[in-house]
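Structure record follows, encoded as structure tokens.
Here the complex is missing one protein chain, while the rest keep their positions.
Note that the chains take the letters A, B and C in the order they are written out, and that residue 1 is the start of every chain.
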Amino acid sequence: MVSVLKRSLAIITLLIIGYWIAQAFAGVPFGQDKMLVGQYYLNNVKAQTGAVNAVTAVVVNYRGFDTLGEVTVLFIASTGVGALLWKRKKERTARTEGSIVLTTGTRYLFPFVLIFGAYIFIHGHLTPGGGFPGGATIATGFLLLYMAFIVYEIPHKGFEVAEGLVGMGYVIVGLIGLMIGGYFLFDWIWQTWQLGTNNIGRLLSGGFIPVIYTIIGLKVGTELSGIIDNMIKEEVRE
Amino acid sequence: MIHISVYYFGAISLILIGLYAVLVKKNLLKMLIGLSIMETGVNLLLISVGYISGRSAPILSEGVGPNQAVDPIPQALVLTAIVIGVATTAMALSVAIILYEKYGTLNVEEIRRLRG
Amino acid sequence: MNGQYAALIIALPLVSAFFVPVIKAISKKAVMPFLLLVTLAQVGIAGWVFNEVYTSDKPIIVMAGGWRPPVGINLYIGHFAALFVLIIAVISFFMAYFSIKAVKVEPLDKYAMLFLLLMLGATGMIATGDIFNLFVFMEITAITAYALTAYNKTGEAAEASMKYMILGGIGSSFFLIGIALIYGATGTLNMAQIAQLAGNINPTVAQVGLALLIFGLAVEAELFPLNAWAPDAYQAAPHPITVMFSAFVVKAGLYAAARLLYLMQAVSTWHSVLRLLVIMAVLTVVVAEFSALRQRDVKRMIAYSSISQVGMIAFALALGSQAGVDAGVFHMVNHAIVKALLFLGVGYVGIKLGGTTLEDFEGLGRRMPLTAFAITVGSLSAVGIPLFNIFWSKVRIMLAGVSAGYTWGVALILGASVVEAVYYLRLIHRIWFAGGGERLSESFALGAIMLFLVALILVIGFYPNYAWSLAQKAGADIFDVTRYVSNVPLMGVGA
Partner (left out) sequence: MNCISCIEYIIVAIMIISAILAVEWKDLLAAAVGMAAVSLFASILFFMLQAPDVAMTEAAIGAALSGAVFIFAIKRTRRFETEEEEKPGWWMRW
């Protein structure tokens, strides 16, 4: 009885909050052109960044600083999960091997999953996708390995160092921009060297976007795999 | 009454359902599922703000000019927000695992009682 | 050197944090000295930035990617940001040293990474000039804070961290809804351009958007309904991290809230949001002081005291007057020094004696005289005794509050301060006049850090004018939005 009362109280509060938010959103009409900076991006994206996909250009180039932060957040999550689930000795406790379909499928699919992930992040400036889905696809490949085989483990040391080095790579690309162009995260490949200017719409264009997206893809892939690894393994008492 | 689009409605409903789970449920994983649903709702809200009726995706290949695409900024923001969301979720789940290892329960009231 | 090199305040901690796994692969022992080295380098860069901003009297605008705002993201390192980036760097340097003594729980390499990223997140929150970038840095700060709160892996720590995460998750969702509203209404994310366009926004949208942004930040800024995580987290976190939380993480949240608040000055419904914030702040002060009185654990007691001081700062910042903002900034600086000293002393006692309950502090005056002296000075200052630094900022907050017409708020805060005096004097009494024990040896370097902070308290207490002039410049940086907008080289997209 009391719980029903409390639930209805909570629901009423929530409806008030919902109404409050909804009446504000009535002032932001749906489906109308509200662009200000967005229009600038759309008008200049090809000339200024060489990317066809405006979202990618915004993510990596115009608002690259956000993306650096985002990569950092993922790095923190992987570090934090590692720190919190740290045990002196950890092992996998799965007892059953995956079914024959899963193991055989994984064995043949795994390289293709990796290639597909790499394809997604390398073509980020041309097609939808980019580093984050690409990296997630790679992590899915490792997830498949974990589910199919009971003894499989990622090479931790290598992955940790790779994570760090790839992240440093991102910052260093930014610092090279600071040295060449005078601005942190400056797109020196496109704006100073002007590589690929007559190649818009093909793979070798887009300035440092493919470089950064490769870095992001590798980093996301290793970090998500690391998180999965940490979540899946349990402590073993000696 | 106020008139809002179905997308806004769906997004705000998701936010409220998630918030309800956080407010009322006592199981930690349930609360985290609620937070996750809330984040999805917020992302949907942001994308709906950037949508412009009758325009296509902001990929300016053949046939799509600068005046025929939707706003790219909210999409870039949501891309960031999704990744941040999964990072928070992973962190939260590992803390939940520690709590379960220490107290043997996921019910917050029991955890409080056991802690004294 | 070019002003763009100020981007190093972000780039250096980041690249060093990414470098830690490599260091660990070479030698595990090198991780903590590396941390010390990086924070020292950060102090150097922050000192250079501070010097640059205060001698040229012009803010440094860092344009990431070479795009002029509002197209690109810019960092705005004005007087406030320069001052606080320096404070963050110095306190991080001290705490990096303290961590070597205080943190023994494995894995230390991950601790070092999270430490650097916490420093980075707070720096970024203070320096950024873009509202979504603020969100990203807020999340960096928050997620590192969650991880570090639970770092000791005890049940209490995990519970505190979980509380923090759930509140933080709600807060960040609200913050994003606020961003969606503001972006939908203005079409830009740059703070300066939002300030320019604020007058044209639909007042309802602006009011709800601003309220949601403030609510989102209130989790970080520890304002009343959303600060239940704070005492638990302060108590359960490793000692150096507690110092960092109290000294600058909460300040970053407060600053961001104040910045967003004053940016939207042109909105017609602005004053209602202001009043909401004042009420939240006064409630924070009163509730925290009375909760502090009940505590038997000194670390937790000081945590509540810290929350109440934060409420006082929020009160000052929400007054909507130049005097209030200046006083609030002055209080922020003083509070950072005093609480760093107190938590450092209490943490050191906790390491040496194995606990921080009130009983552990009996006879501290005989057992650890230097630490006891430092804690005493810190407590006297926190209470607001004249000739200590907090006295001057408290007086200025009260005066500003009265002149802004919030006499009831000032009266309540004064009443709460009496409560504060009671429990601090009880602590001092326990330290000097009860119990006794063997003399323990105290670390020379930590003693030096404590004496340095004590000296700062006394210097500001006796000669408040220099610090006050710094605070006035920093306060003007927050309050004077027209100057803020004119300092950002907007390229005139759409506006």
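Note that in this section a contact is a pair of C-beta atoms (placed from the backbone, for glycine too) under 8 Å apart; a residue touches a chain by one contact, two chains touch by 3 or more.
In this text, all values refer to a predicted model and were calculated from it rather than measured experimentally.
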Residue, one of C:229, C:315 or C:484, that touches the chain absent here: C:229
Hidden-chain contact residue, picked from the options A:37, A:84, A:143 or A:162: A:143
Absent chain, residues of subunit B that touch it: 6-7, 9-10, 13-14, 17-18, 20-27, 29-30, 32-34, 36-37, 40, 43-44, 47-48, 50-51, 55-59, 69-70, 75, 78-79, 82-83, 85-86, 89-90, 93-94, 96-97, 100, 105-109, 112
Sites on subunit A contacted by the missing partner chain, in the whole complex: 2-3, 6, 10, 53, 55-56, 120, 128-130, 132-133, 136-137, 139-140, 143, 224, 227-228, 231-232, 234
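The criterion applied here is as follows: only the chains that are shown with their structure count from here on.
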Between A-B and A-C, the pair joined by more C-beta contacts: A-C
Whole-Å separation of chain centres (CA-atom averages), subunit A against subunit B: 16
Residues of subunit A engaged with two or more neighbouring chains: 21, 23, 25, 28, 34-35, 37-39, 41, 63, 66, 69-70, 73, 76-77, 80, 84
Touching two or more other chains - residues of subunit B: 15, 19, 45, 49, 73, 77, 80, 84, 87-88, 91, 95, 98
Partner subunit C, residues of subunit A touching it in the complex: 20-21, 23-25, 27-28, 34-41, 61-66, 68-70, 72-73, 75-77, 79-80, 82-84, 86, 157, 160-161, 163-165, 167-168, 171-172, 174-175, 177-178, 181-187, 191
Residues of subunit B touching subunit A in the complex: 2-5, 7-9, 12-13, 15-16, 19-20, 23-24, 45, 48-53, 57-61, 66-67, 69, 71-73, 75-77, 79-80, 82-84, 86-88, 90-91, 93-95, 97-98
Subunit B - residues contacting subunit C, complex: 15, 18-19, 22, 28, 31, 35, 38-39, 41-42, 45-46, 49, 73-74, 77, 80-81, 84, 87-88, 91-92, 95-96, 98-99, 102-103, 111-112, 114-115
